[in-house]
Each structure stands twice: as C-alpha cells, then as structure tokens.
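In what follows, a single structure is set out as structure tokens and then discussed.
Only one protein chain is missing; all other protein chains are in place.
Here is subunit A:
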Amino acid sequence: MGALYYGAGGLTSFLTVVGLYMLFTGSGEAFNVGAFLESVSPYTWASTGIALCIGLSVVGAALGIFITGSSILGAGVKAPRIRTKNLISIIFCEVVAIYGVIMAIVFSSKVTYTTGDKLFDANSYYTGFALFWSGLTVGGCNLVCGIAVGINGSGAALADAADASLFVKILVIEIFSSVLGLFGLIIGLLVSGKAEGFGTTAFLGKALV
C-alpha cells in the first residue's frame, strides 16, 4: 500500500513539474482539451462506449451471480427445499447482463462505415459522444444494479433457508433493485436515440430542404 502512495505521489509531482515547465517556457498550448477531443476519431468514442456498456454490465451480473450462487449453495446444504424459487435471484442477475447485450446491439447498429470528411462532421461527433456517454451510463447503472441484486438475492437465499415466509418479502426488495438497471437502460436509449449512424448526412439533408 505504501508503494502505491509513493508511486502515485511521485508521478503526480513529476507531471506537475513537467507541466509547469512547459507552461512557463511558452509551450502551454500543448494542453488543449478541445483539440484532443476533436482529434480522437468518433469511431473510438463509439467503440469505447459499446465496450464499456457490455463489459460493465457483464461484470455487474457476474458479481451478482457469484454472491447469490455461493449463498444458495451454502443455504441449500442446510435446507435442500430452497431450489427453484431461489433461482429467481440468479435470473434477476442475468437480466442485467441481457440489458447490456441489448444496448450494445442497439449502439452497434449506429456504427456504420464512413471515411474522409464525413467522419469528422458534426453528425459523426454527435454520434460518437452520444454512444460513449450512453454506454458509460448503461454500463455503470448495470454494474451497480447487478451487485445490488446479487446481495439482495444472497440475503433472500439465507432468509428463505431460515424461514420460508420471508422469501416473498425479500423478493419485493429485489425487484426494486432490479429496476435500477432499467433506469440506466431507458436513459441510454433516449440519449443514443437521437444519434444518426456515421456518414448519414442528416444535417446536410435539412440544409438542402
């Protein structure tokens, strides 16, 4: 842990010294956030958004299934009657991964091939940024939602093993936490919904009419 602190501190002070040197010797224009954002290809933003969407969703679902599954096995040894009913929790976790897959498919349908000037027009920039941020929204929501559903499902399995009447009560709470992922999915659909595919001349078409 100490090595991490020293490493981070050394890196930060090194970058600060280099940055101040460049700033005071007349090359401060190297720190141009706008130029960086414009020079990165919109395809990079779109692909990173798709990767974050599906990747974070699957990580969330996997963590949830991991926690729930180990609890169901442990409780099932003591009380074998909990079997089909508690797999509901596993299916709840799986839905989170399915949300990520659906959104990745929707996003990737907007990544169409184009080249030259059309790759760097306003439409392509909008599509790239919209896909990146909606992918991050969906991925982050599904990551937290998967963990929430998983911990709830773990509690449901343990409570069901102790007292069968508790299961339905905890299932209601589990439904609430599974709705969290749906919120991210709706906003991701809304943000990416206005984005046209790369190379479609939506703005040019309006200007001609």
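Throughout what follows, a residue touches a chain if its C-beta (ideal position, glycine included) is under 8 Å from a C-beta of that chain, and two chains touch if they have at least 3 such contacts; residues count from 1.
Everything below uses one rule, namely that contacts and distances are computed from a predicted model.
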| item | value |
| --- | --- |
| Name per UniProt, for the chain absent here [options: "Growth hormone-regulated TBC protein 1", "Uu.00g038260.m01.CDS01", "Rab3 GTPase-activating protein catalytic subunit" or "RNA transcription, translation and transport factor protein"] | "Uu.00g038260.m01.CDS01" |
| Among A:68, A:152, A:177 or A:192, residue touching the chain not depicted | A:192 |
| Sole residue of A:88, A:119 or A:136 that reaches the chain not shown, by the stated touch rule | A:88 |
| Residue among A:54, A:103, A:148 or A:161 touching the omitted chain | A:103 |
| Interface with the undisplayed chain - residues on subunit A | 80-81, 83-85, 87-88, 91-92, 94-95, 98-99, 101-103, 105-106, 109-110, 168, 171, 182, 185-186, 189-190, 192-193 |
